[in-house]
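With one protein chain withheld, the remaining protein chains of the complex are depicted in position.
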Amino acid sequence: MKSELSIKLYKALYLVRASEQAIIAHYLEDDMKTPMHMSMGGEAISVGVCHALGKDAQVFSSYRSHAVYLARTGEADTFFAELYGKRTGNAKGKAGSMHLSAPSAGFFGASAIVASTLPLAVGAAFANIYKKKKTIAATFFGDGAVDEGVFWESLNMSAALGIPALFVYEDNGLAVHNPKERRHGYRSLDAIVSKFECTVIEEKSTDVEKIYAATQKAMRLLQKNKRPVFLSTQYYRYLEHVGINTDFDVGYRGRKEFDVWEKHDPVKLQRARLIRQGLSESKILGIEKDIEQAIAGAVRKAQRAPFPANAELYQDVFYG
Amino acid sequence: MKSELSIKLYKALYLVRASEQAIIAHYLEDDMKTPMHMSMGGEAISVGVCHALGKDAQVFSSYRSHAVYLARTGEADTFFAELYGKRTGNAKGKAGSMHLSAPSAGFFGASAIVASTLPLAVGAAFANIYKKKKTIAATFFGDGAVDEGVFWESLNMSAALGIPALFVYEDNGLAVHNPKERRHGYRSLDAIVSKFECTVIEEKSTDVEKIYAATQKAMRLLQKNKRPVFLSTQYYRYLEHVGINTDFDVGYRGRKEFDVWEKHDPVKLQRARLIRQGLSESKILGIEKDIEQAIAGAVRKAQRAPFPANAELYQDVFYG
Amino acid sequence: MFSMDKKNIQSKMLSYRDAICEATVQEMKRDKNVFVYGIDIADHKGIFGTTAGLAEKFGAKRSFSTPLCEEALVGFGLGSALAGLRPINVHMRIDFLLLAMNQLSNMVSSWHYGSGGQMKVPMVIRAVIGRGWGQSYQHNKSMQSVFAHIPGLKVVMPTTPEDAKGLLITAIRDDNPVLIIEHRWLYDAIDKVPARQEPMPFGKAHVLRRGKDITVVATSWMNVEALRAAEVLARRGVEIEIVDPRTLVPLDEKTIVRSVQKTKRCIVADYDWGFCGFGAEIAARVSEKCFGVLRAPVGRIHFADTPCPCTRPLEMVFYPGAETIIREVERQLKLTPTDLTKENFYSYERKFKGPF
Partner (left out) sequence: MFSMDKKNIQSKMLSYRDAICEATVQEMKRDKNVFVYGIDIADHKGIFGTTAGLAEKFGAKRSFSTPLCEEALVGFGLGSALAGLRPINVHMRIDFLLLAMNQLSNMVSSWHYGSGGQMKVPMVIRAVIGRGWGQSYQHNKSMQSVFAHIPGLKVVMPTTPEDAKGLLITAIRDDNPVLIIEHRWLYDAIDKVPARQEPMPFGKAHVLRRGKDITVVATSWMNVEALRAAEVLARRGVEIEIVDPRTLVPLDEKTIVRSVQKTKRCIVADYDWGFCGFGAEIAARVSEKCFGVLRAPVGRIHFADTPCPCTRPLEMVFYPGAETIIREVERQLKLTPTDLTKENFYSYERKFKGPF
């Protein structure tokens, strides 16, 4: 039982990690013409939350959405198709990396305007209680997003009106290159948010199962209390803000920090757990290989898929 | 000494109260064609703060700005001229009641977009430290304004960058007709703000001298700490949101509440203090009469003053 | 009272305000996913009476006032629409809606497109424009050109009570974001409105008045001014044709062009500033589509290109009106100026009461 979930989560983590590695391997071919905000380092949060939420949740995210997309859909075919700008992408190539969505898998979309999905999650959560559904609406956002007024508006509104939205705060300490110490006029955001009619759950681990458990707790409290939950998480962004490279040499941060965090790498942690649980190295290698092959296949299919026809530019401006 | 200040503050309070009474007396003549957001009930805050700040402060306010204007300028001539839409108003009639300003008296303007002057005060405060001036920049705003994202943005920005703006929070419990309990997703705003790098001073009295003293304290701390101060005050709005009438009968509040507050009416309180300090009733009546005459004169002058010429419509769109 | 129970195809006299109320009630009864929210929409004043009684009829769940946070409110509507509701978000002034410009232009307008058509956004935003009592520069904007500029938003400006009702019904049933812009001086106008009204199609202009001499394309309140101008001009035998586009997006260019092809002259009287305004769009299109037919350049009537001043005399110059239209017609037709000294034009105190 326990171990089945552990494997499932490992697969999900590995799918994200290996997909981003495939992006790195292929990006310089210049066929994925879309700016990449890589999830690497933060996989445990997206995977833990998305898996705990289950199939029919409504999830929103920022442009840093690869992990969310892959955790929601569990497959790489439409992912790479979208990155390659192909008709076979979920958005037919119109979205690219910054606007991924998969509504049928409960991923309601990513936005490249910082903090802009926060009120959407509140609105979706409202719709759920309106319709007396237990579905949960959640959004991911970063430590830059909380600088924006709409974060506070969304927090206040959901707290004042008793709307059980799940706010997943992903603190990587940076907005582009600017550390939060220079942007946050306070020491502890968690302390502030807990003064709102909002439940704060802190889980600052890169262990996917801890995130998973924290999310389950959040779900219980959302149902029970009819008020929002602020799930406060933390991770280290391995790569540059946008792009596929590390940037430890440009001045604003150093490699040392990475080395510390890398010891708690979410993928490694979960792999070690599987070993502890008695899964053999070869079984794990088998799992990894399957995923890698699926990704390689997805990349190949995406490369070969057709672009949308020119006329499609004008489609879907309006529905109907 | 003490008593001189008390008299000065009483004069200022009385100027506001009597000016608004003159508005009520003349409004139905339909010559002051501008929507009136009356200060009545909140005079102690505007007067206490503005007088403590002294001549060269830079003060911003919301559309509920009669008291601020009169406390900054100390005279009613330009005030009524502006309300009557006349050339002799500070803004030549272009501003009306909602956009009063008197930069030479350190009133940098009022805005009818809720919360919109908050960042202006931060900007002005920044300019002062930039220029190494001790001038203080302040803005008044209400319990509706703090719902808006820009309140939080301004608070956060000034706290993060160490900008000593003075935020004067005037809590009258209402935004139009909507009580704060329905809009605020928290119990204590003061508790939240004090978790920012911001000094919170609570002074929830209608006694102008207490507000004055609290403002002096705020000024000391602004200079010392290089961070914003949040001066938290409270009052009861005597009249309807906009207009010259009471509205205890329309359903959202009752007269009882008014009766309680009216016992601590800011004008009465200060008058009683003067009596206690030994000022005779007839001296006080004399003061009041002088002010009433000045106001009557101001109204008369405003009524007789010319409107701006039609061509002035096109002036001052751009400077120079 | 309005009733869904009996089929009722009669008309009755109704104010624009009540027409909006009726449409809202009708649609809230028809579809339980429709709800109304916004700042101060559920108080005793009910946005000039246009949302009055909704909370009593449908409960606080489907009609409620909110905290003051326009950006979040519009995003909230988007999220609720994506999750299956049909929100109606009301803004007391369009000036306040500008705080939500990001949600409108970056989010609401593009979510359907950006998802490759997977998600849809059935959302109505109602925003009030119009003059008041010395409202000055933060309570007077209109800016339909700004919203119409953004692909993915439909923009509606109803003039008559019947249009207000029919177009709101259509907007609520539309699976796209629709912005409805309502002039507050129109709320008092009373006219015939079908008791049970069907949706009124978007993209169909309304010829408010037939005339042979010149076409006036007018938006919102400017239609009232144009009708008043027509009255005055008719007395000297000049017949103006008034075309109300009703929906700016989608635009019924055909009806406008057909009218100008008949009259060979065109004025566009837009309730907004001029520079890059909707009037510019109409002037550009008419100049193109009626090239060689037009006897004179298209005349453009609009606000003065200044912030709006408070004081009444300047406000009167700021806003164009019937007189402005009359003078422009005279200019184009090379007529001597009509004596207007005895005319009574509309004002804050002397409101248009209908019928159309």
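Letters A, B and C name the chains as they come in the text, with residue numbers starting at 1 for each one.
We take it that a contact is a pair of C-beta atoms (placed from the backbone, for glycine too) under 8 Å apart; a residue touches a chain by one contact, two chains touch by 3 or more.
Since this is a predicted model, take the numbers as computed values, not measurements.
Novice: Of B:G42, B:G149 or B:G185, which sits in contact with the chain we cannot see?
Specialist: Once the missing chain is taken into account, the touching residue is B:G149.
Novice: Among A:V114, A:V229 or A:I244, which residue is in touch with the absent chain?
Specialist: Checking the options A:V114, A:V229 or A:I244, the one contacting the hidden chain is A:V114.
Novice: Per the definition of touch given earlier, which of B:M32, B:A160 or B:L189 contacts the omitted chain?
Specialist: Here the residue in touch with the unshown chain is B:A160.
Novice: On chain B, where is the contact patch with the chain that was removed from view?
Specialist: Spelled out for chain B, the touching residues are 58, 60, 89-95, 99, 101, 103-104, 108-109, 111, 113, 116-128, 130-131, 135, 137, 149-150, 153-154, 156-157, 160-161, 315-320.
Novice: In the full complex, which residues of chain C touch the absent chain?
Specialist: 71, 95, 98-99, 101-102, 105-106, 109-110, 113-114, 136-138, 141, 143, 145-146, 148-152, 249, 273, 275-281, 283-284, 287-289, 291, 294, 296-298, 300, 305-307, 309
Novice: For chain A, enumerate the residues touching the unshown chain of the complex.
Specialist: These residues of chain A touch the chain that is not shown: 30, 33-35, 85-86, 91-99, 111-115, 144-145, 147-149, 175-178, 182-185, 250-252, 307-308, 310, 312-314, 317.
Just so we're on the same page, only the chains that are shown with their structure count from here on.
Novice: Averaged over CA atoms, how far is the centre of chain A from the centre of chain C? Could you give it in whole Å?
Specialist: From the centre of chain A to the centre of chain C is 42 Å.
Novice: For chain C, give me the residues that contact two or more of the other chains.
Specialist: 66-67, 69, 71-72
Novice: Would you pick out the residues of chain A that each touch at least 2 other chains?
Specialist: Touching at least two other chains: 149-150, 153, 156-157, 160-161.
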